[in-house]
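Yeah, one chain of the complex is gone here, protein chain that is, but the others are all in their spots.
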Amino acid sequence: MKLTILYFAWLRERIGQPRETLETGATTVADLVEELRAREERYALAFSDLRAVRVALDQELADFDAPLDGVREVAFFPPMTGG
Amino acid sequence: MKLTILYFAWLRERIGQPRETLETGATTVADLVEELRAREERYALAFSDLRAVRVALDQELADFDAPLDGVREVAFFPPMTGG
Amino acid sequence: MRIRVQPEPFDYGAEAGAFAHGAQGAGAVVSFAGIVRDRPGGGLMRLEIEHYPGMTEKALAAMADTARDRWNLTDAMILHRHGAMAPGEAIMMVATAAPHRADAFAAAEFLMDYLKSCAPFWKKEITAEGADWVAATEADEDALSRW
Partner (left out) sequence: MRIRVQPEPFDYGAEAGAFAHGAQGAGAVVSFAGIVRDRPGGGLMRLEIEHYPGMTEKALAAMADTARDRWNLTDAMILHRHGAMAPGEAIMMVATAAPHRADAFAAAEFLMDYLKSCAPFWKKEITAEGADWVAATEADEDALSRW
C-alpha cells in the first residue's frame, strides 16, 4: 500500500520534511507510527509522546487505532491552535 | 410633596399625556397609584393590571412598595422591549 | 467604554470595525447587532422606538460598568437607536473586547439580556392595519436569571 504522509508544525520541523510517500504494510495508524519510529532517530523523537500528536486520515481526524484500509493520505500534527 | 410623573408607551397613550406634575401626600408608589386610579377612568384603566406596569424613581427601577421620600420624578411604563 | 443613544441610522460594520481597531490589548472582539425584522406574516412598515431620555443613558452605563466589573474586558460599547426605522435596519449594537474570548462572549450576552429587560426602550410595530406595542417575552425576563 502506498501512502502519502504529511507533517505539520513542529512535527514537520523535527522530521525535516513536509511530506513523503511510503510503501507500507501497516494496517493501523499505530502500526505505521511504529514503522516510522524504527526508521530514524528524528522520527523516534517526533513520535516520542503520542499524547501530543493528532492524526488525520484523508483529511478527517482519526484515532491511532484506526485502520489504514483504503486510505491514501495520512497527516500527523500537534494539537491545533487556530482561532 | 410635588412630583413629576412620566408615562411611556401604552401607559402614555392610555393616560393621554407624557407627563404631569402632582401635589401628593402619597408615601409609597402603591399609594400614588391608588390616588391616580381614583382620579379618572383613564388612570384606572392604565393601572388596571400592575403586573404589566414597571416603575422608576428618579430614573432607577423600583418596586411598588418603594417609599417616595425625597423622590422628584416617578415614571410608569410597560415591561421594556429594547434590544 | 462608549454609550450612544441616537435617532440616526448607524453603520454596523463601520462601528464594529472602529471598535475592534481601537481595542488595544484585546485578543477577542464580539459584536452583536439587532436588526428590525418583519412580522411573521409580513407587512411591517416601520418600527418606532420610544425611550426615557436620561434614564436610558444611566441604565446603559450601569450595565456596562457591571460587565466591566464581572469580566476581564478591555473595552465595551452600547449603541441604541430610538425613533422610526425600517425593516432590515440595525436597531442597536453592543461590542465587547477582552484578552480572551470567553469573557468577550459572556459580557456581550449579559449586556444583551440586561438591555432587553432593564433599559427603558419600547418598540411599536406599524403596519397598514395600525400600530401595536411589542409585548415583552417571558423568555427575555427569564434570561436575566442566568447571570
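Letters A, B and C mark the chains in the order given here, with residues in each chain numbered from 1 onward.
Operating definition for what follows: a residue touches a chain if its C-beta (ideal position, glycine included) is under 8 Å from a C-beta of that chain, and two chains touch if they have at least 3 such contacts.
Computed from a predicted model, the values in this text were never measured in an experiment.
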Whole complex considered, the hidden chain contacts A, C
Among the options C:I35, C:A131 or C:L144, the absent chain makes contact with C:I35
Selected from C:I3, C:A26 or C:A64 as touching the chain missing from the view
C:A26
At which residues does subunit A meet the chain that is not included here?
6, 8-10, 12, 56, 59-61, 75, 77-83
If you put the missing chain back, which residues of subunit C would it touch?
11-18, 20-21, 23, 25-38, 90, 99, 101, 104-105, 108-109, 112, 143
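What we mean here is this: only the chains that are shown with their structure count from here on.
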Shared chain contacts [subunit B and subunit C, defined touch]
none
State, to the nearest whole Å, the distance from the C-alpha centre of subunit A to the C-alpha centre of subunit C.
48
For subunit A and subunit B, what's the span in angstrom between their mean Cα positions?
72
Shared-contact residues (touching 2 or more other chains) in subunit C
none
What are the residues of subunit A that contact at least two other chains?
none
